[in-house]
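For this depiction, one protein chain was excluded, whereas all remaining protein chains were kept in their positions.
Here the chain labels run A, B and C in written order, and each chain numbers its own residues starting at 1.
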């Protein structure tokens, strides 16, 4: 799907409208069809709310069909047969196309156990998650009853849809579907922002190998030019952010021990609010450091 | 060698004295023989100084022979043929009996390059080192000239000897050959020492896998009952000390995020003074922490 | 009263025993007289407990008389007429002999209001208090009923007595009547204890001028040779501990701003447990500092 403006969607014919938004909800163009009548929309928010309202008022069978229209997570057969482009990109963003054997087995177990109990696939908005948190949430949801899980599935489907709308439709307003992870290094030895510190953000995994999320270097203000994660939800999960402070102080001829007491400083933390702003700063001297959840 | 008191060594016959101290300096009983004349020794310090003085005043050939009497590090052939019990225990303390392939190759390269240049083995007091620091020191020492390296070797041999004397001879005084690594966890959320925090000390390795040094749990005073490393030199090298703070705060019903912002907190630091006291405390809330090199 | 050993008190005649302990409870030698029969005491603790037991089992009238035997706080007429040496020293330790006008009026108001309501003087173990906390406790106690206040008074009297016993009687054991206030300065700019830092402890007062408690300079370990307060209860109240860090860093030629960002660092805190150990450390660079309630 190529990006559209809200004005275009408000002005075009119904068929074009439906074609443009057919896969906002996976393989379910009926939602766009019914929402078309509510045009024109004052904003992207109103467009999304109108589509969501169609889902909410749909009868049981249609809601169940919507749920069943979704693919399994990380299912090789389905992936080989082809997913919607949206599902494919989403699953890849989580790394589901490059799982370790242990991870693959875990996801297969999840899909099978869930489908066996409920008769529909385990659905989660993977852009809001890491592999660990997908598996952790599964453990929490599996004991639920079918009614609760239908509701949970619809919620996740709406989260997926909101991200697809945000991606597809440009308007004056934005849906609140993105978060941000940022850092700041303050050199409390010299009382200045620490410029030129190399840092690396890793996503941790219980079952597989850590995954590099990004590398960056602090600028003159001790920050990174871009957020560590931004313009998307910050996936729920565990991370390690490592700062090369040994090199930084050595380049400034700060006296230290040999080897330096502090060299690579890892901060290990979890993300719990994908749409929030999480700030993880570092206050550092060659002999001490501190961090905290900032805002 | 079984432990002796200084009184016994002062009182016994010369042959017994030499037999007891024959391997303080590897395969070099002549040092004990010559030092015997200086008996009685007022303290362990005087005994060690007397033996060291014999080494210092020995002619070039004898000093060279002393150096050559030492085994290569981690040499499988020599280990198979048998080391002195002392060398064997020392090398094992460094983990030289269980190297990864990459580490083994690194040590073999070190031994060969060093021996090829100087004609004698690369000697280092392994109880003061980790594998990483042994290899790092080698890189620094290899460019030296032979005279410098003979002196360095004698210094290391005397450090080895001091540790062997400390181990073997009990007296009223002790040689200053031991250091200490300690920690302390202060819960600044409740304003109390953090009791019951599980922690783990790992020695890091550039080439092999991390090695578990110790596990412990903090006591009512937020400390460990025993130092993390004590009663021995603290090996020069890189370490990671990890604290299970997520579990600690969860057990105290402290409100936090899900997953908790902080769960396992790793502190990564280096030891540079094996005979010093290094204190690495943690000040922690569910949302912040700080550490510093204490004393 | 001159100091006695427990052995002496166990061995001497009853008259001497009573004479020695006559004022442990203010003007109430009958307590020592009745406790004498329980001799010999295994420890100072047992001696105190025996005297306290006599108070606890005394009839109402005797308990009331004990309470009434106490002087008002800071009453100039009574002070002119003469207090027991013990009361005089205790009141002076709180500074009741050198009150500001506002403080004097506040204490007079307290005495009069309390005596008007209950018919006996307001009693508090002044060695455990500052002027502020004496007045604060009064505000809390005045609304109580007479029965509660008789009990409170007896508790305070026993605290006074315990301190007098500790002062007077030397034995193998000590009553737990002393606390400690200590500090530690760690220079996290250089990674060492901060030696030679001048510091000053002030007791704050709502109504009068701050009172200097002690001045000290940190030693090589970053601590003071003596506790800031020790060998006595640490008075409940508000304090300010000020560290001259500007001079310290200037003497070490550490680059800073002009004037230095940090010069005199005040830490303002309260003491709430007179018999506890309160540790208030400072972690400091020229550009940052931190403190916490340590132990």
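Here is the rule we use: contacts are C-beta pairs under 8 Å (C-beta built on N, C-alpha and C of every residue); 3 or more make two chains touch, one makes a residue touch a chain.
What you see is a predicted model; the values in this text were computed from it and never measured.
Enquirer: By the document's own contact criterion, which visible chains does the hidden chain reach in the full complex?
Expert: A, B, C
Enquirer: Out of A:196, A:230 or A:294, which residue would touch the omitted chain in the full complex?
Expert: Counting the whole complex, the residue in contact with the absent chain is A:294.
Enquirer: Out of C:30, C:104 or C:261, which residue would touch the omitted chain in the full complex?
Expert: Only one of C:30, C:104 or C:261 touches the chain omitted from view, namely C:261.
Enquirer: Of the listed residues A:188, A:242, A:257 or A:270, which contacts the missing chain in the full complex?
Expert: That would be A:188, which touches the missing chain.
Enquirer: Could I get the residues of subunit B that touch the absent chain, sorted low to high?
Expert: 188-191, 255-257, 261, 283, 285-288, 290
Enquirer: Give me the subunit A residues in contact with the hidden chain, please.
Expert: Against the left-out chain, subunit A lists 186, 188, 191-193, 221-222, 283, 290, 292-295.
Enquirer: If you put the missing chain back, which residues of subunit C would it touch?
Expert: Given the touch definition above, subunit C has residues 133, 136, 236-238, 257-266, 268-270, 272-273, 283, 287-293 touching the missing chain.
One rule holds in what follows: only the chains that are shown with their structure count from here on.
Enquirer: Connecting every touching chain pair, does the picture come out as line, ring, star, complete or other?
Expert: If you draw each chain as a dot and join those that touch, every dot ends up joined to every other.
Enquirer: Find the geometric centre of each of subunit B and subunit C from their Cα atoms only, then give the gap between the two centres in Å, rounded to an integer.
Expert: 48
Enquirer: Could you tell me which residues belong to subunit A and also touch two or more other chains?
Expert: In subunit A, 257, 261, 287-288, 290 touch at least two other chains.
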